[in-house]
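First the structure, then my questions, so here it is.
The other protein chains are all here in position, but one chain of the complex has been omitted.
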Amino acid sequence: MLIVMTQDATAAQIDAVRERVTQLGFQARPMPGEQRVAIGIVGNDGPVDGARFEGLPGVLQVIHVASPYKLVSREWHRDDTVVHLPNGATIGGRQICIMAGPCAVENREQLFETAESVARAGAVVLRGGAFKPRTSPYSFQGMGEPGLKLLAEARERFGLAVITEAIDEPSLDLVEHYADIIQLGARSMQNFALLRRAGRARKPVLLKRGLAATVREWLLAAEYILAEGNPEVILCERGIRSYDDATRNMLDVIAIPLVKQLSHLPVIADPSHGTGRRHLVGAASRAAIAADADGLLIEVHRQPDQAMSDGAQSLFPSQFVELMGEVRAVASAIGKTVQSPAVAAQ
Amino acid sequence: MLIVMTQDATAAQIDAVRERVTQLGFQARPMPGEQRVAIGIVGNDGPVDGARFEGLPGVLQVIHVASPYKLVSREWHRDDTVVHLPNGATIGGRQICIMAGPCAVENREQLFETAESVARAGAVVLRGGAFKPRTSPYSFQGMGEPGLKLLAEARERFGLAVITEAIDEPSLDLVEHYADIIQLGARSMQNFALLRRAGRARKPVLLKRGLAATVREWLLAAEYILAEGNPEVILCERGIRSYDDATRNMLDVIAIPLVKQLSHLPVIADPSHGTGRRHLVGAASRAAIAADADGLLIEVHRQPDQAMSDGAQSLFPSQFVELMGEVRAVASAIGKTVQSPAVAAQ
Amino acid sequence: MLIVMTQDATAAQIDAVRERVTQLGFQARPMPGEQRVAIGIVGNDGPVDGARFEGLPGVLQVIHVASPYKLVSREWHRDDTVVHLPNGATIGGRQICIMAGPCAVENREQLFETAESVARAGAVVLRGGAFKPRTSPYSFQGMGEPGLKLLAEARERFGLAVITEAIDEPSLDLVEHYADIIQLGARSMQNFALLRRAGRARKPVLLKRGLAATVREWLLAAEYILAEGNPEVILCERGIRSYDDATRNMLDVIAIPLVKQLSHLPVIADPSHGTGRRHLVGAASRAAIAADADGLLIEVHRQPDQAMSDGAQSLFPSQFVELMGEVRAVASAIGKTVQSPAVAAQ
Partner (left out) sequence: MLIVMTQDATAAQIDAVRERVTQLGFQARPMPGEQRVAIGIVGNDGPVDGARFEGLPGVLQVIHVASPYKLVSREWHRDDTVVHLPNGATIGGRQICIMAGPCAVENREQLFETAESVARAGAVVLRGGAFKPRTSPYSFQGMGEPGLKLLAEARERFGLAVITEAIDEPSLDLVEHYADIIQLGARSMQNFALLRRAGRARKPVLLKRGLAATVREWLLAAEYILAEGNPEVILCERGIRSYDDATRNMLDVIAIPLVKQLSHLPVIADPSHGTGRRHLVGAASRAAIAADADGLLIEVHRQPDQAMSDGAQSLFPSQFVELMGEVRAVASAIGKTVQSPAVAAQ
């Protein structure tokens, strides 16, 4: 940490800062410049809160040097984390994992038809929401536990693993029971109680980036989960809020390689929410894979124009087949392969 | 709702949209233009999801016309909502309500000294966090229930009402028991389970705007609370995320009069989080009051440079006294008064 | 400047950075921490570009300590700059300056009627665009020089000073000739050739903040003007781009006191562009004055619903009269006065 003093800070003010540093058990290293003094703090890569200094007289700015997260950082854990699922699928490493399915589970027929089509096309994980966080209290909120049961049935039938969202602690209990991956959505990224509960779960957690979260906040949210003992966290870039309404969200494709440099955790992309428009999902998927994403989470619906939510961004099954071909080609171009259900089912 | 067709949409595509509208129980009103056709939907101010049309062939855009919220809207409830507190203080109407106190309750001495000083200066509500949502798992997380008990004691001693934050359902149970206003923070604005629980509480709820929430999303979050039966919601503008790090957040002062035009709910400002810098809190407070805020939520600490959190934005007690004088002058200039503890205690 | 090394930087990498610092004529001050080394640079408050270090092996981050601007900074020029206009009006100091008029000069009748009404209500500067920067090439682009002549005539008739926008060098030549203040719009804030030309003008310059400019970039743009020899710069906050389309722009009210702390230049607000909605202009004006703005730039049109541009944000003359009363009351509450044409004309 570095404390920068104002140009007209007095010697007494500088001494007061040094004393505070020492009181807190650290060492102060003054660095006189031509215009102002800065004071380095040594031995502080942990609990010191910069706010303890920001308010002192004569202090212009407090600068943090060390990264605030530890368990998620690649600095301390060089090798990629690879998450293993019961059906043999993996997330992380050289094999790309495709997750697909409807936005929401609506009924058995809709789910099973969609599941069958995505499995045939090459997905190894089935997505489908049973608990839906909705901006309006008047929108469809999901089927709840009966939806989870349908997902579990579909898993057995098609050899897929299942991912579905938990939105609070009761739903997390159920999701942990029925699913293979617990999804935490963008609006829950800083629901710290839920992060802690997910950290005590015995299933991997997929953590979506918040609507306006910085990469640093996202990694700190993951740190909450790891700090409770669950090392199996998958990060998911799903688009951030921007000033341009040309797309629903702005998919921050470059956050994928950036996070993979900062952290050992696997990172996947959600091109469906990331764009909000079906005709952009293909390009977004190719871009994410080319940028080194470990997988994709894609909305597919047997009849998108009948979907109860997010129909505009859901692919038709035939579009998903085409997409899989494109993704395999791009993956191959960068020396990776896309996991196939056969491999996954072994 | 208005469905805009592409310039080259075929007659069959237009018919398909009309049919879909009719199937859903509404009336379609085609509006042929020189370049393209638009189709109005009549009778739809409720459950129709635009996504049901966005995916149809030939559809360029779906435009929502009616506002998506009802209970919070001034269109349906002309008079200002006024929230009454046990100590006689009110929020809403012509009398401004000042809430002040430390960011976090740290111990009895810190809380009581600060509470006494803010009460003397004219605050009628005491703030202080016992449950702190923190970006990092390694930051101070608050005292919990013992902090709430201290707040309740301070209430009795100084004639103040108490506001404090709940971060999950268990803490909300406790906050409902001990405090007079349940605060939901920016990170909880779309924690829908918590909003619903707050809607079943028997205490008023202060709902902060999310970090990157639109005014529409904020009002819909409030709608969740009202829809569960709790009409006493106070909105709090606390700064949104911007691209400029010159301040901690960007206080959206103009959102205050905008929301007061759209909704009957009282709106207050948090100039402490809204700026993140002590030397801007005064100007931000004056601006918010001049823009018609119904109150302020201000961080004051007896020794900000010793504070365990948010020291840089907390006022010294003497600064708060000065601020109160400025706020009274501005309130008077716009024909309002600032509630005094005497009035509140009657 | 501070150069932070990665946790695993080698001694050779650290030496290479020190050597580079020395080569550039500065002194390197290594600051070993427990986890990593940082290197301070002394004597660099000027030309060193951090990019000279960012690319070196082992460098994690380069942190700038000194502010990058000089002439505009209050650190080096404590007293407020006060700009004097020919009609006796001033901008800066304790007297607030109100500028008002139509968005665009449309014809003599429209301009003169509006000018008369704003002068009567208390404005001392007349605004009106003759050169309009428009997003679309198909929108009305302004009357050009004939519009400037009308403005100059109106100045004589009503005792007002005149402000109008220049959009390129030829129009700046004309504006410098006819007007009293040269306005540079948000889209020109980083038109560096135009800034330099304005720096050689013999008239004061009003510099609007760019659509997504940081405070630092805004002050550096002003620095361009001062560096060419023109010390009379007035800054104008006019709203920045945000993710919420509830208003046309987001007026960053708090930037006003912030910039006044960082710089000695006067700062005014444009509540018309800052909100884009007539029914918010009053609250925005009061907030800006309460936050210490030195003046306001307001769109008034004798018939806003007939205006050729920005009709939705222009006030009716009667609304402007009402606004002036509110602004005087708020100004008085913070110990300032609003200049009256009488005072200005003395």
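Chains: A, B and C, in written order; residue numbering restarts at 1 for each.
Throughout what follows, contacts are C-beta pairs under 8 Å (C-beta built on N, C-alpha and C of every residue); 3 or more make two chains touch, one makes a residue touch a chain.
Not measured: the values here are computed from a predicted model.
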item: Option from C:T164, C:N191, C:S285 or C:Q339 whose C-beta touches the chain left out; value: C:N191
item: Selected from A:Q13, A:Q27, A:Q61 or A:T214 as touching the chain missing from the view; value: A:T214
item: Residue touching the undisplayed chain, where the options are B:R29, B:H177 or B:R200; value: B:R29
item: Hidden partner chain, touching residue among C:R209, C:R238 or C:R278; value: C:R278
item: Positions on chain C where the hidden chain makes contact; value: 20, 46-47, 49, 51-52, 54-56, 68-69, 133-140, 167-169, 187-188, 190-194, 210-212, 217, 220, 223-224, 227, 241, 278, 304-312, 314
item: Interface residues of chain B (partner: the chain not displayed); value: 2, 4, 6-8, 29, 31-36, 38, 40, 42-45, 61, 63, 65-66, 75, 212, 241-243, 245
item: Residue ranges of chain A at the interface with the undisplayed chain; value: 212, 214-216, 240, 242-247, 250-258, 261, 274-275, 279-280, 283-284, 286-292, 326, 329-330, 332-334
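What we mean here is this: only the chains that are shown with their structure count from here on.
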item: Interface residue identity across copies chain A, chain C - same or different by half; value: same
item: Distance between the centres, which are taken as Cα means, of chain C and chain B, whole angstrom; value: 31
item: Mean-CA-position distance for chain B and chain A (Å); value: 27
item: Shared interface positions of chain B, touching two or more other chains; value: 212
